[in-house]
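For this depiction, one protein chain was excluded, whereas all remaining protein chains were kept in their positions.
Letters A and B mark the chains in the order given here, with residues in each chain numbered from 1 onward.
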Amino acid sequence: MIEALSEAVNDILGTFGISPKYSNAMKLESHIIEKSLCVVIGVVDRNGDKKGVLSFEFDKPVVLDLLAAMVPGIDVDVESEMGISAISEIANMVTGKLLTKLGFVGMTTPPTGIIGQNMKGLLNTTYAYKITYRWQNGSMAVTFSLT
Amino acid sequence: MDKQVAEQIIRSFVGATMNVYRSLTNTELVPGGIEKAPSLLFKTSGVVILLSFSGAFAGRTILATSEKMMEFIHECIMDEKPTQDDLLVTANEFGNMVIGHAVTDINNRFRGSNVRPTPPSSYIGENLTFFNFKMSAYNVVFKSRHGDLKLNVALEEGAK
Partner (left out) sequence: MMTKKRILLVDDSPLVRNLIRKFLSKTDDFEVVGEASNGEEAVKLFFQLKPDIVIMDVTMPVKNGLEAAQEILCQEPGAKILLASAMGDDDLLDQALAIGIKHSIQKPFKQAQLIDALNKVLEE
């Protein structure tokens, strides 16, 4: 699971010419998020038997770098609709890649972008796999849980 | 999406929310009318439950309320005062029951639509903003003795 997730993220970041300097992976008891900027996508198979959540948490410097790669030459506010739309698109791409690598035949939900202060979220009560990437004085964490 | 279809989906969520709240708390939620949301951005502070679903109809539903109201729901179930983490778990389970009821109703109304929920998620924080794109959103506000609960349903344009 971690390998497929890592490959999916690296594939997509690579298309934008981004190579994170550092990454580490861990297994969590439950799927929680704590950063103030994130995108959430749900996945479910056609029978509804297997269902899960992908979350993408971002620090602002990392988002600025992604935006610069996606829409070069255009100044985009990280917390604007355009900014959130762009990172939602990245989240969608990673999700698609991951499901293909896992051979998961199913449906995804529309991505939801979330910004908040002092925010904490509980996305799934089952264990989750989290990979954190660091670059540009910030980090991006991708977490996947599947019941 | 056809306006009548959207309304039926929203009514499924309205009914589910009222039924689940009544079952757990023995008190009533009184719904207001369905109103088209002015924007796809949903802003709130407090506790938010995000319910996403896909199938012939795809979208997401937000239930937003105060920490105080979620504490009330928690105490009805657990007979104890909750921590913040407890509130997230209670909100998660509340959301699970609402989406279960709503999706059951939608699949019964629209046979063959195979709408499936994904795991509910719950959030606590201030100045929370939820962004969605290429969807139409609708609001319903419920009133109760213990506070207001806002329902915001966003549906993807075009059935799959």
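To be clear about the criterion, a contact is a pair of C-beta atoms (placed from the backbone, for glycine too) under 8 Å apart; a residue touches a chain by one contact, two chains touch by 3 or more.
Given the structure is predicted, the values throughout are model-derived calculations rather than measurements.
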| item | value |
| --- | --- |
| Absent-chain contact - pick from B:24, B:37, B:56 or B:135 | B:24 |
| Touching residues (missing chain, whole complex) on chain A | 47-49, 51, 125-127, 147 |
| Absent chain, residues of chain B that touch it | 20, 23-24, 77-79, 89-90, 93, 96-97, 99-101, 103-104, 107-108, 117 |
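What we mean here is this: only the chains that are shown with their structure count from here on.
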| item | value |
| --- | --- |
| Partner chain A, residues of chain B touching it in the complex | 41, 50, 52-55, 58-60, 84-85, 88-89, 91-92, 114, 116-119, 121-135, 154, 156 |
| Chain B partner contacts - residues on chain A that touch it in the complex | 36, 40-48, 51-53, 79, 81, 84-85, 88, 107-125, 145, 147 |
